[in-house]
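Quick one: the structure is below, and I'll ask about it shortly.
The complex appears here without one of its protein chains, the remainder shown in place.
Here is chain A:
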Amino acid sequence: MLTGLLYCSVPVTGMGQQVGAYGVQDTLRSGFSSVKNELLPSHALELSEKNFQLNQDKMNFSNLRNIQGLHAPLKLQMEYRAARQIQRLPFLQSSHLALDTLKGNDESISFEDILNDPSQSEMVGEPHVMMEYKLGLM
(Lines give C-alpha, C1' and ligand atoms only; values in the text may rest on other atoms or scores of the structure.)
Protein backbone atom coordinates (compact mmCIF):
# COMPACT_ATOMS: atom_id res chain seq x y z
CA MET A 1 0.00 0.00 0.00
CA LEU A 2 2.78 2.39 0.85
CA THR A 3 5.45 1.29 -1.64
CA GLY A 4 5.51 2.14 -5.30
CA LEU A 5 5.43 5.43 -7.02
CA LEU A 6 3.67 7.92 -4.88
CA TYR A 7 3.44 10.70 -7.43
CA CYS A 8 0.31 12.71 -7.55
CA SER A 9 -0.33 12.84 -11.26
CA VAL A 10 -1.96 16.25 -11.39
CA PRO A 11 0.59 19.02 -12.08
CA VAL A 12 0.35 21.97 -9.75
CA THR A 13 1.99 25.38 -9.79
CA GLY A 14 3.80 26.58 -6.75
CA MET A 15 5.80 23.41 -6.18
CA GLY A 16 8.89 24.89 -7.80
CA GLN A 17 11.81 26.66 -6.25
CA GLN A 18 11.90 30.37 -5.80
CA VAL A 19 12.59 32.52 -8.83
CA GLY A 20 15.51 34.86 -8.70
CA ALA A 21 16.01 38.11 -10.55
CA TYR A 22 14.34 38.54 -13.95
CA GLY A 23 11.87 35.75 -13.17
CA VAL A 24 14.38 33.03 -14.06
CA GLN A 25 15.33 29.98 -11.97
CA ASP A 26 18.12 31.00 -9.62
CA THR A 27 20.55 28.10 -10.13
CA LEU A 28 23.11 29.43 -7.68
CA ARG A 29 20.66 29.60 -4.83
CA SER A 30 18.20 26.80 -5.55
CA GLY A 31 20.14 24.25 -7.58
CA PHE A 32 19.22 22.69 -10.89
CA SER A 33 15.61 22.56 -11.94
CA SER A 34 13.53 20.14 -13.95
CA VAL A 35 9.99 20.39 -15.19
CA LYS A 36 8.94 17.35 -13.18
CA ASN A 37 10.41 18.76 -9.96
CA GLU A 38 8.64 22.03 -10.43
CA LEU A 39 5.22 20.86 -11.49
CA LEU A 40 4.56 17.52 -9.78
CA PRO A 41 4.44 17.12 -6.01
CA SER A 42 6.65 14.25 -4.83
CA HIS A 43 4.04 12.72 -2.54
CA ALA A 44 0.29 12.58 -2.62
CA LEU A 45 0.15 14.28 0.75
CA GLU A 46 2.69 17.03 0.07
CA LEU A 47 0.20 19.56 -1.18
CA SER A 48 -2.45 18.91 1.41
CA GLU A 49 0.09 19.02 4.23
CA LYS A 50 1.59 22.29 3.01
CA ASN A 51 -1.78 23.99 3.20
CA PHE A 52 -3.31 22.05 6.07
CA GLN A 53 -3.01 24.70 8.75
CA LEU A 54 -4.25 27.42 6.43
CA ASN A 55 -7.27 25.40 5.38
CA GLN A 56 -8.11 24.47 8.95
CA ASP A 57 -7.98 28.12 9.98
CA LYS A 58 -10.12 29.17 7.04
CA MET A 59 -12.71 26.54 7.88
CA ASN A 60 -12.76 27.44 11.55
CA PHE A 61 -13.06 31.14 10.87
CA SER A 62 -15.90 30.68 8.42
CA ASN A 63 -17.72 28.46 10.92
CA LEU A 64 -17.21 31.08 13.59
CA ARG A 65 -18.50 33.77 11.27
CA ASN A 66 -21.62 31.77 10.52
CA ILE A 67 -22.29 31.10 14.18
CA GLN A 68 -21.35 34.31 15.92
CA GLY A 69 -21.25 36.95 13.23
CA LEU A 70 -18.46 38.79 11.46
CA HIS A 71 -16.92 40.37 14.54
CA ALA A 72 -15.71 37.10 16.03
CA PRO A 73 -13.22 36.04 13.34
CA LEU A 74 -12.14 39.64 12.87
CA LYS A 75 -11.23 40.01 16.54
CA LEU A 76 -9.42 36.68 16.57
CA GLN A 77 -7.46 37.47 13.43
CA MET A 78 -6.43 40.80 14.89
CA GLU A 79 -5.09 39.00 17.95
CA TYR A 80 -3.25 36.48 15.77
CA ARG A 81 -1.69 39.29 13.78
CA ALA A 82 -0.52 40.99 16.98
CA ALA A 83 0.92 37.76 18.36
CA ARG A 84 2.72 37.03 15.09
CA GLN A 85 4.68 40.25 15.46
CA ILE A 86 6.25 39.26 18.79
CA GLN A 87 8.89 37.04 17.20
CA ARG A 88 12.61 36.95 16.68
CA LEU A 89 14.27 37.54 13.33
CA PRO A 90 13.71 34.70 10.88
CA PHE A 91 17.01 32.87 11.28
CA LEU A 92 16.61 32.51 15.06
CA GLN A 93 14.27 30.09 16.75
CA SER A 94 11.28 31.86 18.32
CA SER A 95 9.04 30.19 20.86
CA HIS A 96 5.69 31.30 19.35
CA LEU A 97 4.29 31.23 22.88
CA ALA A 98 1.50 33.77 22.42
CA LEU A 99 0.53 32.43 19.00
CA ASP A 100 0.43 28.84 20.27
CA THR A 101 -1.71 29.80 23.24
CA LEU A 102 -4.17 31.60 21.00
CA LYS A 103 -4.38 28.72 18.55
CA GLY A 104 -4.62 26.09 21.27
CA ASN A 105 -1.42 24.34 20.20
CA ASP A 106 -0.13 24.45 23.78
CA GLU A 107 -2.64 21.73 24.70
CA SER A 108 -1.97 19.27 21.95
CA ILE A 109 0.92 17.26 20.49
CA SER A 110 1.09 16.33 16.84
CA PHE A 111 3.70 15.28 14.31
CA GLU A 112 4.82 18.91 13.97
CA ASP A 113 6.17 18.74 17.51
CA ILE A 114 7.81 15.34 17.26
CA LEU A 115 9.21 15.04 13.76
CA ASN A 116 11.63 17.44 12.16
CA ASP A 117 11.88 19.79 15.12
CA PRO A 118 13.10 23.11 13.62
CA SER A 119 15.27 23.81 16.66
CA GLN A 120 17.17 20.58 15.92
CA SER A 121 17.57 21.10 12.18
CA GLU A 122 21.06 20.61 10.77
CA MET A 123 20.84 23.52 8.37
CA VAL A 124 21.10 27.07 9.64
CA GLY A 125 19.73 29.79 7.47
CA GLU A 126 22.08 32.53 6.45
CA PRO A 127 20.97 35.68 8.31
CA HIS A 128 21.37 38.18 5.49
CA VAL A 129 19.63 36.03 2.89
CA MET A 130 16.73 35.24 5.18
CA MET A 131 16.25 38.87 6.17
CA GLU A 132 16.31 39.93 2.53
CA TYR A 133 13.74 37.28 1.70
CA LYS A 134 11.52 38.35 4.58
CA LEU A 135 11.65 42.01 3.64
CA GLY A 136 10.93 41.17 0.03
CA LEU A 137 14.21 42.52 -1.26
CA MET A 138 15.17 39.25 -2.87
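The working rule: a contact is a pair of C-beta atoms (placed from the backbone, for glycine too) under 8 Å apart; a residue touches a chain by one contact, two chains touch by 3 or more; residues count from 1.
The rule is simple: contacts and distances are computed from a predicted model.
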Exercise. Pick, from "Proteasome subunit beta", "Insulin-induced gene protein", "Vacuolar protein sorting-associated protein 16 homolog" or "Cytochrome c oxidase subunit 2", the protein name that UniProt gives for the chain of this complex that is not shown.
Key: "Proteasome subunit beta"
Practice problem: Specify the residue from the set A:S42, A:Q77 or A:T101 that touches the hidden chain. | Solution: A:S42
Practice problem: May I ask you to list the residues on chain A that touch the chain which is not drawn? | Solution: 1-7, 17-18, 28-31, 37, 41-46, 48-49, 52, 90-91, 107-118, 121, 123-126, 129-130, 133, 138
